[in-house]
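The complex appears here without one of its protein chains, the remainder shown in place.
Just so it is clear, A, B and C label the chains in written order, and each chain counts residues from 1 on its own.
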Amino acid sequence: MSASPSVRPAPVARSMTLPPESLRLEGELPMAGAAVPFVEIEALRAREFIPAAKEALGSLISNRSRETLIGPVFNWAGRNSLFPLHWGLACCAIEFAAAFGARWDAERFGVVARSSPRQCDLMIVNGTVTWKVAHKLITLYEQMPEPKWVIAMGNCATGGGPFRTAYSVVPGVDKLVPVDVYIAGCPPRPEALLDGILTLEKLIRERKE
Amino acid sequence: MGPEELRAALAPALGPSLVGVEPFEGFAARVRFRREGATELFRAVHGLGNTHLSMVAGIDWVDHREVLYIVWSDAAKQYTLLSADLPADDPHIETASGVWPSANWHERETWELVDITFDHHPDLRHLLTPDGYEFRPLLRSFKIHEPEELEVKVRHV
Amino acid sequence: MSEMWINMGPQHPMTHGLWNLRVKIDGEVIVDVDPELGYLHRGIEKISEDRHYNEVVTLMDRTCYVAGLAWEHLYIIASEKALHIEPPERAEYLRVMCEEFQRLGSHIMWFSAFVVDIGLLTPLLYGMRDRDLVLDLFQSYTGARMTYEYMRVGGVRNDLPPGFTDRARTVLDWLMARFDEYDKLTLGSDIFHKRCDNLGILKANDCIAHGVTGPMLRSAGVKRDLRKDRPYAAYDRVEFDVAGADSADVTGRYLVRMEEMRQSVRILRQVLDWLDRNPGPVMARELPRWLGAPYAPVGREGYLLKRNYPKGVGFSSIEEPHGEAQAYIVNEGGEHPYRVKLKSPVFSNISAARQYLVGYRVADIPPIMGSVDVCIGESDR
Partner (left out) sequence: MAESPGAEKREESPILWVARPMATAARQFARSLWRPSTIVYPYERLEDPKFREKLEVKSGKPFGVGDIWDNYRGVHALNIETCISCNLCAFSCPDICIEMVTVAGGDPKHPKKCPEIDYGKCSFCGFCSDACPEGCLTMTTRYEITTPKRQEMVFSPERMYEIFRSKLPMNPIRLARPENEDQILLDPPLCIGCNACARDCPTQCITMLDIPKPEAKPGEKLPRRIWKEPVVNDSDCVRCGTCISVCPKECLFWGTRK
């Protein structure tokens, strides 16, 4: 239940086997078979996946092209298949659902809602966040693998909205998790949500490692 | 069923704990009672055909608190309002959940928001607020205010 | 076999909102359940005590976000009684029109969510498509898709734009044809009956004892509908039938809701005809100045107390799409309501979860809870 990172056990040491340098030629792909690197997925924590995958990919191509290629490739893949977490907080969740309905069809952008945080890289906070759900939101956020993004949809998620004076409401989800894109509206139209997703894609395109 | 008939039906069972039955807009009548006769009143009102309990509410009048029960009779198609005044320093009353099971959650909510204790309630826990929340938000002494400035989380990459 | 508790929620596809269903299971069989609410408790009753009567309307939209206009109507009736104000007749008809359109929107939204629970993913798209047409109508006269801020104490904000009623009739014709299509997609297949018949049974006596109202109660054979039993606004001037079923199961609730949508269309056609024939004012003529926007800076506090404005208590009870909703508003003479108590039908319907879930299997929870039509915004407030 506890969401605080300090309570977590220490991360398991990442074990990863790479072929010895002597077996590889510079700029050449390693041979299939014993020389192919493998990653012990179960030993990886979510935030360690990207460096490990990069290292594995980097061992396949030359040092020179690694810098120029991998970042854009990751960004291209990431921004064209943003999987938001499927959960409904409040009013904006209904507009979130409408954006996935027939008229706006958010799946045109490669946006497919998934129910498990392990499969997601985008959390759309669609509604009012109360203190009672705050630590569960942080848990879900931490369960998402890196790289991950957060969209604060609507003014409750942005700044608490009309409920920010209430005793039970978090005045803005950026007090809990880092937010990448804010969308104004109460609730925002589905078009505005799609515009937010396009803005996020622009951000990912310009992302530097 | 008008107020007079209701008084005639309730008075024998309740005796002195029935304070008054008066007409009230939107209701068949408003029955005011003392908390000592709560269970008898609930049984008697239920026996008159008011089988559906719609709502339990608490109001903080600063010097005392008021607990309201709104019941509905399918035969008469009317609501009846039951109300009891409780002292502010010791607000407690017998639970109605033995007579109307639907009172269970309404009383839990009234307990945690207006701080009215329901004796012999089967399951008096926090419902809307988190466990261990010590404030009673719907009391008049609880003021709402602009939230304090909290630290904004930024991404560390 | 040992029993264990599992959490379904707060983030779970079954919940349709933010609540937690703790289920005690023995193998696959449900032994006990304990719903846990409060993840969306926004303190609406408390914030309302710090706002003007008209400003509370903005909160009512967000209380139940699939039936905002119905909750505005609930609040406005109660506060008008507390403030001793009579709305004009045209405003009453407009409110009935709003509430019935809202019932259509809410039930179609329920249909879209419910069919996903029983594994039909295609009708979700049809439902969302047709709901957008209802929202378009709302947008054309209130100015928003979901949070309308349309009703005011003493009337409504504005009259209908020209050509609205004709457009609304076109949408109603379109929707009536779609309802038959929905039935073909669900009832037309035996899979639906095998999945939903005799599931989640809650008999009439249990319904009444546990305060369950709305389509759940009507599907158990009790034809209680506050629009008929205790008419408010203009409901005593329109003709309609109360939908009902006897099976008290998931299929029964489906049938009741589909029939209610057809009855809503019937009411709406009468109301639209009336609105065409009877132009008139939509705001009460005699209204205390502080109730109309804008508000004066001085006099926000204590202005009314100085003028001895009459005190009062307002109570309203309406048949919201989910069931019997109630508001109890105390006016102590100030400009803010002294106490706003809201009763949500979903709150009572969830509280009886033990009665209709125990004994079924874990895989039956999504269809049963889907048939309850959960809206957490109004149950947590």
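Everything that follows uses one rule, which is that contacts are C-beta pairs under 8 Å (C-beta built on N, C-alpha and C of every residue); 3 or more make two chains touch, one makes a residue touch a chain.
Treat the numbers as computed from the prediction; the structure is a model and nothing was measured.
Undergrad: What shown chains come into contact with the chain that's not displayed?
TA: A, C
Undergrad: From the listed residues C:R95, C:R157 or C:R253, report the one that touches the chain absent from this view.
TA: C:R157
Undergrad: In the complete assembly, which of C:E80, C:D117, C:D225 or C:E259 touches the absent chain?
TA: Result: among the candidates, C:E259 touches the missing chain.
Undergrad: Using the touch definition up top, pick the residue from C:S112, C:T147, C:T165 or C:Q326 that touches the left-out chain.
TA: C:T147
Undergrad: From the list A:G88, A:G127, A:P147 or A:P188, pick the residue that touches the absent chain.
TA: Of these options, the touching residue for the absent chain is A:P188.
Undergrad: With the missing chain put back, which residues of chain A would touch it? List them for me.
TA: Touch set of chain A with respect to the missing chain: 102-105, 108, 155, 158-162, 164, 172, 174, 179-186, 188-189, 191-192, 194-196, 198-199, 203.
Undergrad: Please output the residues of chain C touching the missing chain, sorted low to high.
TA: Answer for chain C: residues 51-52, 54-55, 58, 62, 120, 122, 126, 129, 133, 136-137, 139-144, 147, 149, 152, 154-159, 161, 163-164, 167, 170-171, 174, 181, 183-193, 243-245, 251, 255, 258-259, 281-287, 289-300, 303 touch the chain left out.
FYI, only the chains that are shown with their structure count from here on.
Undergrad: Centre to centre, by mean C-alpha position, how many angstrom separate chain A and chain B?
TA: 47
Undergrad: Find the geometric centre of each of chain B and chain C from their Cα atoms only, then give the gap between the two centres in Å, rounded to an integer.
TA: Averaging C-alpha atoms per chain gives centres 23 Å apart.
Undergrad: Calculate how many whole Å lie between the centre of chain A and the centre of chain C, each centre taken as the average of the chain's C-alpha atoms.
TA: Computed from C-alpha means, the inter-chain centre distance equals 35 Å.
Undergrad: Taking each residue of chain B in turn, which ones touch at least two of the other chains?
TA: Counting only residues that touch two or more other chains, chain B contributes 129-130, 137, 142, 144.
Undergrad: Which residues of chain A are in contact with two or more other chains?
TA: Answer for chain A, listing residues that touch two or more other chains: 132, 165-169.
Undergrad: Across the complex, what residues on chain A touch chain C?
TA: Result: residues 85-91, 93-95, 97-98, 100-103, 115, 117, 127-128, 130, 132-133, 136, 140, 162-163, 165-169, 186-187, 189 of chain A touch chain C.
Undergrad: Could you list, by residue number, the parts of chain A that touch chain B in their complex?
TA: 131-132, 160, 164-169, 171-172, 174-180
Undergrad: Show me the residue ranges of chain B that touch chain A in the complex, using the header's touch definition.
TA: Going by the criterion above, the answer is residues 129-130, 135, 137, 142, 144-147, 150-155.
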